[in-house]
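One structure is given below, encoded as structure tokens.
Removed: one protein chain of the complex. Kept in place: all other protein chains.
Residue numbering begins at 1 within each chain, and the chains themselves are lettered A, B and C in the order written.
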Amino acid sequence: MSPRNDALPERAQRPIGIGMVGYAFMGRAHSHAWHTVSRAFGDVPLKPRLAAICGRDPAATAEAAGRLGWAAVETDWRALIERDDVQLVDISAPGDLHAPIAIAALGAGKHVLCEKPLANTLDEAEAMAKAASDAYARTGARAMVGFNYRRVPAVALARKYVAEGRIGTLRHLRAVYLQDWLADPKAPMTWRMSAERAGSGALGDLGSHIVDLARYLTGEEIVVTSAALETFTRERPYPGGSGTGTVTVDDSALFAGRLSESGALASFEATRCATGHKNDLTIEINGSAGSLVFNLERLNELALLDLTDGGACGFRRVLVTEPEHPYISAWWPPGHVLGWEHTFIHQARDLLTAIADGTQPEPSFSDGLEAQRVLAAVQEHGAGTGATIRSA
Amino acid sequence: MSPRNDALPERAQRPIGIGMVGYAFMGRAHSHAWHTVSRAFGDVPLKPRLAAICGRDPAATAEAAGRLGWAAVETDWRALIERDDVQLVDISAPGDLHAPIAIAALGAGKHVLCEKPLANTLDEAEAMAKAASDAYARTGARAMVGFNYRRVPAVALARKYVAEGRIGTLRHLRAVYLQDWLADPKAPMTWRMSAERAGSGALGDLGSHIVDLARYLTGEEIVVTSAALETFTRERPYPGGSGTGTVTVDDSALFAGRLSESGALASFEATRCATGHKNDLTIEINGSAGSLVFNLERLNELALLDLTDGGACGFRRVLVTEPEHPYISAWWPPGHVLGWEHTFIHQARDLLTAIADGTQPEPSFSDGLEAQRVLAAVQEHGAGTGATIRSA
Amino acid sequence: MSPRNDALPERAQRPIGIGMVGYAFMGRAHSHAWHTVSRAFGDVPLKPRLAAICGRDPAATAEAAGRLGWAAVETDWRALIERDDVQLVDISAPGDLHAPIAIAALGAGKHVLCEKPLANTLDEAEAMAKAASDAYARTGARAMVGFNYRRVPAVALARKYVAEGRIGTLRHLRAVYLQDWLADPKAPMTWRMSAERAGSGALGDLGSHIVDLARYLTGEEIVVTSAALETFTRERPYPGGSGTGTVTVDDSALFAGRLSESGALASFEATRCATGHKNDLTIEINGSAGSLVFNLERLNELALLDLTDGGACGFRRVLVTEPEHPYISAWWPPGHVLGWEHTFIHQARDLLTAIADGTQPEPSFSDGLEAQRVLAAVQEHGAGTGATIRSA
Partner (left out) sequence: MSPRNDALPERAQRPIGIGMVGYAFMGRAHSHAWHTVSRAFGDVPLKPRLAAICGRDPAATAEAAGRLGWAAVETDWRALIERDDVQLVDISAPGDLHAPIAIAALGAGKHVLCEKPLANTLDEAEAMAKAASDAYARTGARAMVGFNYRRVPAVALARKYVAEGRIGTLRHLRAVYLQDWLADPKAPMTWRMSAERAGSGALGDLGSHIVDLARYLTGEEIVVTSAALETFTRERPYPGGSGTGTVTVDDSALFAGRLSESGALASFEATRCATGHKNDLTIEINGSAGSLVFNLERLNELALLDLTDGGACGFRRVLVTEPEHPYISAWWPPGHVLGWEHTFIHQARDLLTAIADGTQPEPSFSDGLEAQRVLAAVQEHGAGTGATIRSA
């Protein structure tokens, strides 16, 4: 391997107490980030203390606390918020809990990290953004929404290139987020297929990520002009074999629009039924002077097309693992690749740094609200499209 | 290399006289196909005789005749049609000439191969389809539209897999045809940017290909539900520096819809402004049991995902150069790749075989008409979209 | 994302005290693994306690202890070994320290994890293997050499396929490990370019990895038949500008041989001068029934060729992130990729499990010795090749 001498500037790290709601998939990923961030980034001024984890099931929550390394257990999120040893509330619970918890926590002067999408409805999102704004003015509390893919080094590098004008005026953006775990009609019914709990299906879960990335990468808003939603499988068996439940969210969402400043044509597709694609978020931007392509399954790479390369022009596979690339100086030598979970560590680092420095972390709840506006527009445009054309 | 014993069945080859209108890019590709088809495919019952080539400029046409190997020159397509030594009229001229030439040739009992898209307007396409149907009934004349990409071996293999049900029920189709030769605002004005000559821009030139491939691969019709058209550069310099002309066609077309039987969600994008993409036609189909991906820049390959591969599942890069693959037995040993121009040779082979066997070649003018209906629907949905949102 | 219900079987985790020598690149990676392993793998019976870290420079070691989360500091590795709170000695120091530390630690009844390659010389390696064998018999102490790439899930899956006979009789193996950080003649002189400290250059650092992987994947020994060594840059500047030092190790090693059982032809290349390759370990095995390819820069993927796929045969890109794939059930849903550092976590898990279960961890010091025999054979075959042919 190649040696590195990254003498990280050391600052004293003050503790900050974290209280987390939720202990499933996202809870595990967040726990790992809180444990790791201070060791990876010596320059983070705050050192997380994993104070308490909260879930409704006492036994399961206690088990999770032990496994994931949390000091205490709560079964009521209101109690969690009130704890003196919690300064930051991390909301990794289903979407219907985002608004009440976040608003309460902000009201109590606590910082908030809320998983994406911000909310299940536009109304909730607006209330949350207002709560964040009010809290910031009143108590200085910070609020951030967890669009973690902004923190992939290759994505942050792409953002830098677009902002510097390296690919020129934007013309096209195409983004897909393809998974396939619902391609099988026998895949079981969970809260993620319930509109009441999850708000929407692929649209909110996957579509929100590509909407946020499009906004982040281009610095523009998305004007939705058309959308179609589809639910290929409308009844699914409950886990354990006790009958079936009705799927009330979309399996797939296909939508298109424009970028607000450049007028670039933008297309989006989010689906849980693209056989063979496990976690394939691919976003491409074509500008007048170049192009960029990112793929989450190969997240250490960024494809760059630079027209000034002339006759030797071609997409470059940039391995985004150099010390000068975003976030990389904290990690390993060139070519020693990072994984998906690192995005949460980077997110924790940026949030903690913003809190310590008194700056507004991004993506803010306002960013979350803008993404929610796009999702709402898709649902409006796509209303009814799931049944009108399908023959079967 | 690996030896092959492809004992081609030999049949006596009767001559068939070809008359071609046009001698530019397409004319060169067609000429090569007519010259080569009989040597490559020993089983083709008809052997083309390149009787006459037709163009308006006598000197340029004569030069082309010499270079491309045609026996005679005509400057009026009506005269070409009337020649006794011409049994098949090959229309490689701009779109506004397709209808008059094809209808006249069919009326004269000549077979017709017409470049794509079939026509500049839906009315023309309908008239042509009717002329083809009438001629077939009256004289047995055959008419084919030149969607040559059906003849890429990998595409034909993909069609076979879909038809056999190998990828199951169709859920998603996404197709793009990306080029970049108009990304530069200084690229010169030609007939291809004139609505009068070309009908449309990227939509007809590129979009028609992906529309036809979607129909061919799935065996379904496309129901358009939304579309946006854009012209990024509205004035272009004439070649030679004599002022500028107004671009009256689209640079880019983005549209979406459904497949008529499966209800699969389908998205399409055709553009001449996708920097870094030279001839990137990529089409992917996701079904309940598998997926297929084809890319024209790597046209010897087909990516296949077969869910029955279980824990070792992953997209296979099938090199479509095996003797049992479509068209390949006429060519080289495995791995000795074909090029873009081979599609025209395969097209010629299938057309000549259909003529000799008395069967209807595909894609027929009816296929061309169905594609035209999709293009017309896109233009209708997309009307006005090129100016409403763009800020600049 | 796709939900998972991997109810990890819980076992009570007893503490085990770790003492680590070294705090640079490898020290950081190992620290992360010791911190993370118990949270990731709930089934590991031992929970590491990061007792003490050892380095010669007191201030730097103390800084590292704070940053990397170690409870105490030692500046003499002998003292570290003697600590009662240390049951496992982790040797992440330069190669010349491996033998003395490992032999002393084993002699003191401590378990040992030693970074690769096992030693700087064959004599040292033999002494270490004997020490490990003696200690195991006498005290039950375990010894493992840190060929961490055996713990890439895709590599472990490949091993399984070979062992099951899925690719048939082995015919060819080709392995390269390409880096480029010494392509620049101005890259500074460090201990890694000193034969006294490092034993060898690319050969030991990179070549040892591909030698071990070849042994692991095939289950066979390597018989070296030819080798060439080269040092392209023989003088390098010291960091800080104080003159130059003489490079006494190889920049590149190229060697070939046979596998001991199958007789397969095997080729190996390790270099620090392959411009554009950052950490490109690529290994391919061709058997009579299939092939496998692994690439460390895309370590979540395994390419599998299975001849039984017939006419749709082609290398499959298997994304090795499914719950049934090795190590994956501890992590994230399909397609949520792992990084380079996970190999150390998996290594820690397997070592701790072996210690708890009383089994011999692999790769053992005997494995390390076998790899060292190959390196020694390469140095013997390659002796003098670095100067005889080069013209400059």
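As a working rule, contacts are C-beta pairs under 8 Å (C-beta built on N, C-alpha and C of every residue); 3 or more make two chains touch, one makes a residue touch a chain.
As the structure is a computational prediction, the values presented were derived from the model and not from experiment.
**Q** Which residue among A:Ala64, A:Ala104 or A:Leu304 touches the omitted chain?
**A** A:Leu304
**Q** For the full complex, which residue in B:Gln179, B:Ser194, B:Thr225 or B:Thr385 touches the chain that was left out?
**A** Considering the complete complex, B:Gln179 is the one touching the chain left out.
**Q** For the chain not shown, which residue from B:Ile103, B:Leu319, B:Leu352 or B:Val378 touches it across the whole complex?
**A** Result: among the candidates, B:Leu319 touches the missing chain.
**Q** Touching the hidden chain in the complete assembly: which of C:Thr190, C:Ser329 or C:Thr385 does that?
**A** Answer from the full complex: C:Thr385 touches the omitted chain.
**Q** Write the list of subunit B residues that the hidden chain touches.
**A** 1-5, 8, 10, 24-25, 29, 31-32, 35-36, 39-40, 42, 63, 67-69, 179, 181, 190, 192, 205, 239, 272, 277-280, 296-300, 319, 321, 332-342
**Q** Please output the residues of subunit C touching the missing chain, sorted low to high.
**A** 167-168, 171-172, 174, 176, 178, 180, 183-185, 223, 225-226, 228, 230, 232, 252, 254, 256, 258, 260-263, 265, 267, 269, 271, 273-277, 286-291, 305, 307, 313-315, 385, 389-392
**Q** In terms of residues, what is the contact footprint of the unshown chain on subunit A?
**A** That gives, for subunit A, the contact residues 161, 301-302, 304, 306, 309, 311-319, 322, 324-325.
Methods note: only the chains that are shown with their structure count from here on.
**Q** Chains in contact with subunit A and with subunit B: which ones?
**A** C
**Q** Calculate how many whole Å lie between the centre of subunit A and the centre of subunit B, each centre taken as the average of the chain's C-alpha atoms.
**A** For subunit A versus subunit B, the centre distance works out to 42 Å.
**Q** Would you mind pulling out the distance in Å between where the CA atoms of subunit A average out and where those of subunit C do?
**A** Taking the average C-alpha coordinate of subunit A and of subunit C, the gap between them is 34 Å.
**Q** With chain centres defined as C-alpha means, what is the inter-centre distance between subunit B and subunit C in Å?
**A** Spacing between the chain centres: roughly 54 Å.
**Q** Of all residues in subunit B, which are in touch with two or more distinct other chains?
**A** 313-315
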